[in-house]
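Moving on, here comes chain A:
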Amino acid sequence: MTLIVDHLRIQHGTITAIDDLSFAIEPGELVTIIGSNGAGKTTLLRALSGLIPTASGSASWKGQSILGRRAEDLVRSGIVHVSEGKAVIPELTVAENLELGGIWRKDKTDIALATSEVLDLFPRLGERMKQGADTLSGGERQMLAIGRAMIARPDLLLLDEPSLGLAPLVIEQIFSAIDALRQRLGLTVVLVEQNAISALGIADRGIIINLGKFVTSGSSASLMSDPTLRAAYLGF
Partner candidate 1 sequence: MKRKSPATRFLISLGVGAFLLIASGHVDELRAYQGAQVAIYAIAIASIVLLTGYSGQISLGHGALMAVGGYAAVIAQIHWHLPYPLTFLIGGIAGALAGYVLGIAAARLRGPYLAGTTLALAVGLPSLANQFHILGGEQGLQFDVGTAPTWVGKDFTQYRWFFWVAVVMALAIFWLLRNLLSTRYGRRWRAVRANPTAAALTGIDIAKAKVLAFTLSSAVAGLSGALFAMLLGLVAPLAFTLTLSFTLVTGAVLAGVSNLGGSIIGAIVLVAIPELSNAVATHLGGSDRVTANLPGVVTSVLLIVTVLLAPNGPKIPRRHK
Partner candidate 2 sequence: MTTFFNTILVGISSGSIYALMSLSLVLVWRSTRVVNFAAAGQAVLSTYLGYEAMSRLHNYWLSLPIAVIAGALISAIVESFVMRPLAKRSKGSPVESIAPVIATLGILGLIRGIAGLVWGNTFLQYTSPLSSKGFMIGHTTIPFSPLNAAIVIGAAIVLAFFAAIFRFTRLGLALRAASFQPEISRLSGIRVDRIRTIGWAFAGAAGALAGALVTPTTYLSPNSLDLLLVSGFVAAVIGGLESLIGAVVGGLVLGVGFAFILQYIGSEVTFSAAFIILIIVLFIRPQGIFGRGGSREA
């Protein structure tokens, strides 16, 4: 019951976006992957969720390889990716965006249950169910994107920069919601962030990558207390 990434390499044409990256994440862990713009964080998540192909190396979840499988099928085996930039469909209503999360699932009772859980967690969505998603604020859109993912009942949640472009107060709300979700449901979460301070605040561990390469990893507390790392990668 682990996510294992082993010697993974990803090419963008001639550029190596991820270079010989290895790490493992235990079930129920919340691990944040930190790195500056262009470090390869988004590329890594997109490969893990089946959106882009990899060049070499392996990646497995619960003992099964996840490479070479299509994104739409990985969702069905519990790997759900909330992509960068408030991943909602603005042309659809809030209710329809949520419905998308469970669109492939047969168990309608559980979909209804999951939806009500999401609405408990993000009451503001409940007030706006009939509105177009384009009328939502940035924070509400991020809540909607995470809410949609939760309705798929994921085991492994891949979150790409949920804090991007949000006000500090809203970031705090979103991060505490993520924390609450994994506490309650025992989710395994991979959280990609530039906002290292907020991410390490809720994560068990952090992995720092730079220019596609592994730099270091460690518990949130140890990373935050290392002055060299703070100056070089964490930006605070």
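These made the cut because all candidates are chains of the complex that A comes from, given by their letters.
Heads up, the rule we're going with is that contacts are C-beta pairs under 8 Å (C-beta built on N, C-alpha and C of every residue); 3 or more make two chains touch, one makes a residue touch a chain; residues count from 1.
It should be emphasised that the depicted structure is a prediction, and the values quoted were computed from it without experimental measurement.
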Candidate touching chain A in this complex, from 1 or 2: 2
Residues of chain A that touch candidate 2 when the two form their complex: 49, 51, 70-72, 75-76, 80-83, 87-92, 96, 99-101, 103-104, 148, 152
